[in-house]
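Every protein chain of the complex appears in place save one, which is left out.
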Amino acid sequence: MQRLLRDPRARVGLVVLAVVALVALLAPVIAPYDPSAQLDIARLHGRPPSLAHPLGTDPYSRDVLSRLIHGTRISLAVALVAVTLSMTLGVVVGAVAGYAGGLVDTVLMRVVDAALSIPRLLLLIIVVALWGDVGVVGLTLLLAGTGWFAVSRIVRAQTLVVRELDYVTSARALGAPPARILVRHVLPNVVGPGLVAATLAIGNVILLEAGLSYLGIGIRPPAASWGSIIQDGAERVSDLWWLTFFPGLAILITVFACNALGDALRDLLDPRQLASRDLTARSAPTPDR
Amino acid sequence: MSRQTTIAAGAMTEGGAEPILSVRDLTKHFPIKKGIFGRVGGAVRAVDGVSFDVAAGETLAVVGESGCGKSTTGRAILRLIEPTSGSVRFNGQDVLALGAGELRALRRQLQIVFQDPFSSLNPRMSIGAIVREGLTIHGLAEGAAADARVKQLLEEVGLRPEYASRYPHEFSGGQRQRVGIARALSVEPKFIVCDEPVSALDVSVQAQVVNLLQDLQRDRGLSYLFIAHDLSIVEHIADRVAVMYLGHIVELAPVQAMYSRPIMPYTQALLSAVPAPEPGVKRERILLAGDVPSPANPPSGCVFHPRCQHPARDAACAAIVPPLEEKAPGHWAACIKQPPSVVSWEAQRAAGGTNPPDFYLPVSALHRSADGAPRAHAFTPPR
Partner (left out) sequence: MTAPPLLELDDLHTFFYTDTGVARSVDGVSFSVGAGETVGVVGESGCGKSVTALSILRLVRAPGRIEPGSAIRFEGKDLMTLDEGEMQHIRGNRIAMVFQEPMTALNPVFTVGEQIAEVARIHGGMSRKEARAKAVEMLTLVGIPAPEQRAGEYPHQLSGGMRQRVVIAMALVMNPALIIADEPTTALDVTIQAQILELMADLTRRLGTSILLITHDLGVVAENCSRVIVMYAGEVVEEATAVELFGRAHMPYTEGLLGAMPRVGGESERLATIPGTVPPPTAWPAGCRFRDRCPYSWDRCEREHPPLYQIGAGHTSRCHLAEEPEHRNHPHPPLAAQRGASAA
């Protein structure tokens, strides 16, 4: 963790994400207005940013800043829950496939290959088209269910390396049953790459949610997510630009922060980096850290 | 061609003592998969019919160069790699016939210490948790009793008990190797496979670990299968030595006999290649031609014959598989050109042999004479 904090990308990413998370948590406190209240349909119809409404109002006279603040809750919650679920699934499937090998591995990986060959957005649209209105929970589960394929591949590759290491052989020699080996020796040593993929995936999922909401799938009005706010303003980009610009900016900043953190994490956990650190350690031995 | 052995009947221990571990015709072939359909097209014969015994309290060293099958042998005995065929008996129990549950129970008695002090410890577990794991698995101790046992084990291998909460990366190679030894000892085994436990260590640390292993053996009556490529360290720790080449044991003898009268020409070459710390004394050296052949396609007859320096080597060596036979009491070797041999000169001639067997022992293979005295001036350790 200390080494992570030394990376400026990680510091920036963590600070930005902390601010975003704080905004989501304290939404009712800091939002100046009720996000779905139509304040004054006659006078506050699509007004540009002003002192009273720093990010302007939308065609229904709702305060965009308040909607954006509350939208953070949904966007972030959907992203975090979806990514957590898909990472867990991906890590477990990858580790089991990699450690078990043989038929289990072959079947699981062929399924993953097939799923990976279809673009994710297309997959989501097909599913939503078949099921119709899915709601926030449904959307989250869908995003989770379509997000674990790549992670499971990464984790499986890592597992293939780890299972040949002597400490795993040693656990077998001690008489440890396979489940114990998987949980105590394999999983803790393969989650690193999964964690990196997860951080990078958060940004991706926020974008997907926004995209789907923009297409009218997922978050239903009057609930606000970043994507649905953009959808509200999509047809009026030329005159009501503040409707799309500010949520777009929020997405951009959050995705950027996630990716910065993910890059820093990846550099930190990259086995090649570890190896090169070992090399320099050999030529310039530091005391046993 | 049948691979007959003259030893399968009697015990292969010194003086015929009852063995704790008995290995017969152990074989491990790794299939070579070809093409996209995974057709099996041949096999790497990593271990090819290995037989030996280890007596209680004894150290049997297995030496050989990389790829000779010594590590695979060690792991196949513990069934960390499933052997292709053969038999392994431990304390009279048929190890290869055990089910998964029985095998896990047996692992209390058979342990292993690894070569690489870096990959052999789980980086995400504390030293204490690593040593404690065996206690938990076999239900030997729990809670405070387990803590106390872990501390005791750490002390026994020369580490401070308060290190239990530290992680592997905080330790040097030698210290990690001690942790690996403590982990193996935690289940109170009778037999430990030491798979090159000191090869990755510096000279002074290597000596510390070798001494530790010897002390533990003396105190606990352990038996070791000590796998190594370094002939000089083996001489210090082993009672008997087996030399492996291309999946076969080519010689097996007590240390004194092995180093004073090596019979198999490969052993002779191996011994002569060890650099001696005697500057100014120019030693003759048997330089083997070429490299070790591929174990996927081993030479016919004696696997060593293409590189052999024995003056009597001939066509018979390429045709006849030499049996590992007892050439002198307790001294087994596989060479039809080193008398006595059950493969008679007549039989060799029938196989195309032109040179009758004639005992050969080049002086360059010897580091000490038959009575045990060092052959050349040896360095006397400092006061």
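First chain written, first letter: the chains are A and B, and each begins at residue 1.
By definition in this document, contacts are C-beta pairs under 8 Å (C-beta built on N, C-alpha and C of every residue); 3 or more make two chains touch, one makes a residue touch a chain.
Being a predicted model, the structure only gives us computed values, none of them experimental.
If you put the hidden chain back, the residue from B:90, B:114, B:224 or B:259 that touches it is B:259. Contact with the omitted chain, checked across B:123, B:158, B:254 or B:306, is made by B:158.
Per the touch definition above, the residue from B:18, B:94, B:202 or B:358 contacting the chain not shown is B:202. When the whole complex is considered, the residue among B:93, B:152, B:211 or B:344 that touches the unshown chain is B:211.
One chain of the complex is left out; on chain B, the residues touching it are 65-66, 158-160, 163, 170-175, 178, 202-208, 210-211, 214, 229-233, 235-236, 259, 269-280, 283, 285, 287-288, 290-292, 367-368, 374-376, 378-379, 381-383.
The rule is short, and it goes like this: only the chains that are shown with their structure count from here on.
Between the CA-based centres of chain A and chain B the separation comes to 52 Å, rounded to the whole angstrom.
Chain B contributes residues 75, 78, 80, 103-108, 110-112, 114-116, 119-125, 133-134, 137-138, 169-172, 175, 180, 183, 186-187 to its touches with chain A in the complex.
Listed in rising order, the residues of chain A touching chain B in the complex are 165-167, 169-177, 180, 184-185, 188-189, 288-289.
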